[in-house]
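The complex is shown incomplete by one protein chain, all other protein chains being positioned as in the whole.
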Amino acid sequence: MRIEHKSWNDPVLVATVAPLALAMVAFFLIPLLMTAVLTFQTTQYYRLVWTWDLKIWTEVFSKPHYWTIMMRTVTMALVCVVLTVLIAFPAAYALATRLKTFKTQIQILIIFAFLTDAVLKTFGWILILDKNGVANWLLMHVGFPPEMLNLLFTPAGTMIGMVYNLVAYPMFTIYLSLVRIDRDLILAAYDAGASRIRTFFEVTLPLSRPGLYSGAVLVFVLSLGAFLEPKVLGGGTSPLASELIRQSFETRVNWPLGAALTVVLIAIGALMLAACAAFALRRTSSTGRPA
Amino acid sequence: MMSQRMRNALVDTMLVGTVVLLLVFFYAPIATLVAFSFTSSRVLTLPIEGFSLQWYGELFDKPDFWPAVRNSAAVATVSTIFATVLGTAGAVAWIRYRFRLQGTFRALTFAPLLFPQLLLGVVMLLWFSVLGSWLGFSTGLATVIVGHVVYITPFALVVVAVQVYGFDETLEDAARDAGASGWEVFREVTFPLLWPGIFSAAIFSFLLSWGNFYVSYSLAGTARTLPIFVYSGIAVGSSPIYPALATVNLVPALLLVIIAEVLRRRALKRQASGISES
Partner (left out) sequence: MTSPIIDASGIVKDYGAARALHGVSLQIGTGEFVALVGPSGCGKTTLLKILAGFEEPTDGRLEIQGVDMRGVPAASRPTRMVFQKLALFPHKTVAENIGFSLKLQKVEKGQADSRIRAMLDLMHLKPDYLERYPAQLSGGEQQRVALARALVSQPGVLLLDEPMSALDAKLKKSLQAELKKLHRELGTSFVLVTHDLEEAMMLADRICVMRSGHVVQVGTPTDIYYRPANMFVAGFIGETNFLPVTATASSVGMDVVSPLVAAGKTSIAPEHVSPSLSANGTALLVRPETIRFVKGDAAPGEWLLDGQVEEYFIKGASTQYRIRIRGLDAAVIMDLPGSIVLPAVVGEAVRIGFDPAQAFLLSE
């Protein structure tokens, strides 16, 4: 890979970088800062008042209700991380090492499902999970008692939806780190007398850690914002942070409150990200190999 | 004790089984929707008693269906163009260039990927509301497009970056050596070789925008795209028009995927055939 060093006097660099950078500053960075600014304002009669005080933050920290929901959101996110990684790893591994013939077709199928309208897919899950839905009908027809599963409008229903919508992310990241492993390393392990299972735990798994970590963090962060699943499949019975944020905007028209809750959620995600980065970094320095 | 070979065969079967199960998992709701779209009953439960296309008719007759389609198409088209162009430029800057503040640039262009879409939408909604109250505009399709571009460009960037990363620059030297000017090098060599990545990024962007709910929902104001149309519909109660819509919705995506696959095969054929003869 040849690298071109460019100075900011070079019009080519400005033309390539500036439009995207400006768009991101104007519509991503400034909005973020604006959100932080808004948490120090208040609303009166559904109108924003520029007060510059800590009223909203005192409210956020004094109401245990918000924190119950935040804790629930984080717990759901962590469960979702564990489930998606447990599903994604073997599938990514199979795709990277077996199934040579149908690999492209399977990849296309996965990407296609991933790109299909999330609202419609979630609606599809209603039809499956409903008390009179497809799942119970199938179970009944293979001999189980009728209406055995009662998942719709429960946290379990929410979780199914979240796992469904997010499992593709760790699949991509894990798959990418698996295919990057030099095949000779595996052969070298066999050559040294390691069994296939031993090789997997000694070579493959450690070398796929980058994909594992990045997939897990991605799922965690993205599931913090889950809204469709708790609303549609959870039936709003145990709302998550996103629902709280929506309510403060829509029902209560309290922008500063919504902004503050958004900031809290972003902070949780950022903390997780930083923790994971620090962990990965420490691993690198202690073992002397890129984690 | 199982023999080594038996155990390996078992592991293989289990691994392949995981992929099959995953595909079943992925396609269960999609297949369910397609199946129910042809039901003759109003109730969405099994067994499906009769076949009918009436729900498609009902869907097409819905007054707010076609505007939603138009909005979605407009948003997806414009967002795709912006996301692909910006993503391609960004990918080149990411991989090939080194410049001051590149770290900042990378962080800034990658961060939206690590953002829950809902929060991305909310944060932008706040900004547009404040901006709107200052400048006197309200959210609508234009703000949805801006939101989609911010959300989708990082995806497009990553897809193109993979292509840029595998690019062999001596090909550009070879073109220059043959007498090509800067623009001719780009037109004859750089662009055609990056095109597969750019094309995939465009398809990816289009489908992401077409199916996007969160960002649109936050930023659309009173306008409606298809996913919003569905969401507000199923929030009220289920009806077989939504499975019908899901089925219709699969068609353009399927077409795009097929086109992409055909192009990929053609490129592959160009590279593979003939080696055995020579």
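The first chain written gets the first letter, and so on, giving A and B; residue counts start at 1 in each chain.
One rule holds in what follows: a contact is a pair of C-beta atoms (placed from the backbone, for glycine too) under 8 Å apart; a residue touches a chain by one contact, two chains touch by 3 or more.
Predicted, not measured: the structure shown is a model, and the values here were computed from it.
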item: Displayed partners of the chain not shown (whole complex); value: B
item: Option from B:17, B:57 or B:192 whose C-beta touches the chain left out; value: B:192
item: Touch with the omitted chain, as defined above, among B:83, B:123, B:158 or B:175; value: B:175
item: Footprint left on subunit B by the chain that the document does not show; value: 168, 170-171, 173-181, 184, 188-189, 192-193, 270-275, 278
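Criterion: only the chains that are shown with their structure count from here on.
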item: Cα-centroid distance, subunit A relative to subunit B, in whole angstrom; value: 17
item: In the complex, subunit B residues that touch subunit A; value: 4, 8, 11-12, 14-16, 18-19, 22-23, 25-30, 32-33, 36, 44-47, 86-87, 89-90, 92-93, 95-100, 105, 108-109, 111-120, 122-127, 129-130, 133, 146-147, 149-150, 153, 165, 167, 169, 204, 207-208, 210-211, 213-214, 226-227, 230-231, 234-235, 238, 242-243, 245-246, 249-250, 253-254, 257, 261, 264
item: Subunit B-touching residues of subunit A, taken from the complex the two chains share; value: 1-8, 13, 15-17, 19-21, 23-25, 27-32, 34-35, 38, 48, 87, 90-91, 93-95, 97-99, 104, 106, 108-128, 130, 132-134, 137-138, 164, 167, 195-197, 217-218, 221-228, 232, 242, 245, 249, 255, 258-259, 262, 265-266, 269, 273
